[in-house]
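Worksheet: the structure to be examined is printed underneath.
What you see is part of a larger complex, with each chain still in position.
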Amino acid sequence: MFQGQVDGDPQARVYRPSPAGDPDETGLTFAESEKYRELADSVPVGGIIVGVGTARGNASVIQVASARRAFAQFLAMCARPLPIAHGIHATAVVSDDAWIDPSAQIGAYAVVEAGVRIGANSRIYPHAFVGEDCIVGESVSIYPGAVLYRDVTVGDRSIIHANAVVGADGFGFVWDGTRQQKVPQAGRVEIGSDVEIGAISAVDRATAGATRVGNDVKIDNLCQVAHNVSIGDHTVLAAFVGLAGSSTVGKNVTLAGQTALADHVHVGDGITLGGRTGVTGDLTTPGAYLGYPALPYREAARVLVATNRLPEILRRMRDLEKRLAAFEAAATEPKETE
Amino acid sequence: MFQGQVDGDPQARVYRPSPAGDPDETGLTFAESEKYRELADSVPVGGIIVGVGTARGNASVIQVASARRAFAQFLAMCARPLPIAHGIHATAVVSDDAWIDPSAQIGAYAVVEAGVRIGANSRIYPHAFVGEDCIVGESVSIYPGAVLYRDVTVGDRSIIHANAVVGADGFGFVWDGTRQQKVPQAGRVEIGSDVEIGAISAVDRATAGATRVGNDVKIDNLCQVAHNVSIGDHTVLAAFVGLAGSSTVGKNVTLAGQTALADHVHVGDGITLGGRTGVTGDLTTPGAYLGYPALPYREAARVLVATNRLPEILRRMRDLEKRLAAFEAAATEPKETE
């Protein structure tokens, strides 16, 4: 919980967090800038968390050292985990050869196959499928409909969102002259601790060895991590990011939405890739990049601006050509007349 | 049903709609242009719906005022909803604290949690998960494997396709110097009436307040709607569209495939965005846009054309430079010789 100085009705009750500008007489919002304060004051709201020394407007305010941090604490109070029955639901199909910690919870219609281990306080939600020999750590959440094929390890406190798929066959085929021969995919997937994998995202298993997702990696919805990819600790993937086979991403990398890496390329530690970047060769110098193929960010931004000026560039080019041609003609004519 | 003048065998039976050009002796197709008429006549087909005054060719024809409208009526006759058992299937797990209208149908292995309300004539298909406190209106269809986390409201006649996920955690993290701290996601999702959400699409719940999808919004497969996004009525999203956090889209907007909005940007009413548009700043003037960053459509089309002429532009530039250099050299030389 957080503490602050109330300027308004100290008995007032608030029931939920509200975004600034949403009318909600029993909601609590926050404002750390003039713009958001105006937005928050423009509608009825139960209270506003503000910085120390900020005056009351239409609504009661709570003055705190950091409005953002206090609001995050209030959010944490209000966000409850998705409910799940205690113990193993009567309808869950759990193999006799699986080991489930007594404190773990297994929801309705979940399927847990042979050789699986589920650690303390983990939650396997309804319709989740945990395939043969998967090792799930402690305090892990596997949301409804998520599928772990087999030989997938998931570290402590990681979260796999609904309908995500971990461990499907890597995409490998060889054209033999008459048909696409499937390259067997015999590897596994290793997911670190404190990882979050978004809804409807896919992490394929390796051809041999492991596809590796480091600790504290955060993957948004609808991402694709192909076979034998390796992702370093603390790296963040926004929606629609695609990492092709055997590409490697370092630590603390940020990949903005729709960014794609070609197969086997490497992106080094601490690099940031802007929206829709396409990486076709290794990037090792720290910094931000953008574009397809990727360029250092400021250069790429100049390219984007210049690209949109291309029709103008063409006009100027034609003008130059006309003027130079006239000049050349003029320069030639006098000589002939001389 | 529709009525028209039959030119051919009035006893002929047709069993299904056919696309023009597909051979199907008991199929009924339509042709509103010369091109499609030729296509339809090129194969055996049970009948062709045509405009008034169009002559018979190889197949029987039915003359109607609007061939397209009549064919749509025939399609509607032939399209049946996916079957589902009456009432609540014996295997469905429905919380005692849920309220299900007696006319609603709940399929095999569906899970309906506490606090849920399901309105009249709604269909919750097998393996669907409807989480705590979700409010589902009347005549709603939630197809197999779709997941509603919790606190999701769905308006009347809306359709959630298979394996779509509504209400997963918004993607919010703050780097605290040692790890990616999760920003708790305590909000909800409000889906309007007559909405369609495509297979394998995701709509995240808000950090606080609601992610809002207006009435009559149509979302294709594999789309991503992030936390706190707002989408106005009648707006259409084609496949792979991504709306980043807190972006807002007005009414009657069309977003073509692979289009993306950066976080917090606004796209105003009635705007059309062409395929793969990338919006990085607000667009408020009505009209069509294209490109990354987005430009007015005709300008962007000129940019695309000019971009593909860049190698030619480079050649012309080098030519200009050579000619101008020669000219400058010539202009300098004479002076020296004078």
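Order of writing sets the chain letters: A and B. Residues in each chain are counted from 1.
Everything below uses one rule, namely that a contact is a pair of C-beta atoms (placed from the backbone, for glycine too) under 8 Å apart; a residue touches a chain by one contact, two chains touch by 3 or more.
For clarity, every value in this text was computed on a predicted model and none was experimentally measured.
**Student:** If 2 of the identical protein chains are displayed, how many copies are present in the complete complex?
**Tutor:** Copies in the complete complex: 3.
Here is the rule we go by: only the chains that are shown with their structure count from here on.
**Student:** Where the CA atoms of subunit A average out and where those of subunit B average out, how many Å apart are those spots?
**Tutor:** 22
**Student:** Which stretch or stretches of subunit A touch subunit B in the complex?
**Tutor:** 16-19, 22, 24, 27, 29, 72, 75-76, 78-79, 82-83, 91, 107-109, 125-127, 143-145, 159, 161-163, 194, 196, 198-200, 216, 218, 220-222, 234, 236, 238-240, 257-258, 275-276, 304, 307-308, 310-311, 313-314, 317, 320-321, 324, 327-328, 331
**Student:** In their complex, what parts of subunit B are in touch with subunit A?
**Tutor:** 91, 93, 109, 111, 113-114, 127, 129, 131-132, 145, 147, 149-150, 163, 165, 168-169, 171, 173-175, 179-180, 182-187, 200-202, 204, 206-210, 222, 224, 226, 228, 240, 242, 244, 258, 260, 262, 278, 280, 291-293, 295, 299-300, 302-303, 306-307, 309-310, 313, 316-317, 320, 323-324, 327, 330
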